[in-house]
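Handing you this structure, nothing more for now.
One protein chain is absent from this view; the other protein chains keep their places.
Take a look at chain A:
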Amino acid sequence: MFQLTADLDSQPACLHMSGALTIYEVRDAHAALLDVLLRQPPRDWQLDLAGLEEVDSAGVQLLLAVQRHQQRANVGLSLCNPAESVIELFQLLRLQSLYPAVVAS
């Protein structure tokens, strides 16, 4: 199960993700993200991954696509609170552009 809740009042606006983001969930997740991102005018977003227990390369691809979407509109995207296993995946694929902290560790 993937769940997305948007918190538009925080600074920057925050998207809380929870559940899993794997090949089984990406279709739903993609629809949910589009629903939020395309409804709003371009703005900075923070993705709170605290609730995400599992991510695979399909999930990573979706996150990269969101990042590019933000870059094209010239607005920011940052990720926070990834779980241990998610950090390991970012580390493995050296996704410092997505989550700069992996370079340090």
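Assume a residue touches a chain if its C-beta (ideal position, glycine included) is under 8 Å from a C-beta of that chain, and two chains touch if they have at least 3 such contacts; residues count from 1.
Quick note on the criterion: contacts and distances are computed from a predicted model.
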Undepicted complex member, UniProt protein name, chosen from "Phenylacetate-CoA oxygenase subunit PaaC", "Chemotaxis protein CheA", "ABC transporter ATP-binding protein" or "MinD superfamily P-loop ATPase, contains an inserted ferredoxin domain": "Chemotaxis protein CheA"
Options A:Leu33, A:Leu47 or A:Leu79, residue touching the unrepresented chain: A:Leu33
Touch residues of chain A, complete complex, unshown partner: 23, 26-27, 29-30, 33-34, 37-38, 56-58, 60-62, 64-66, 68-69, 72, 89, 92-95
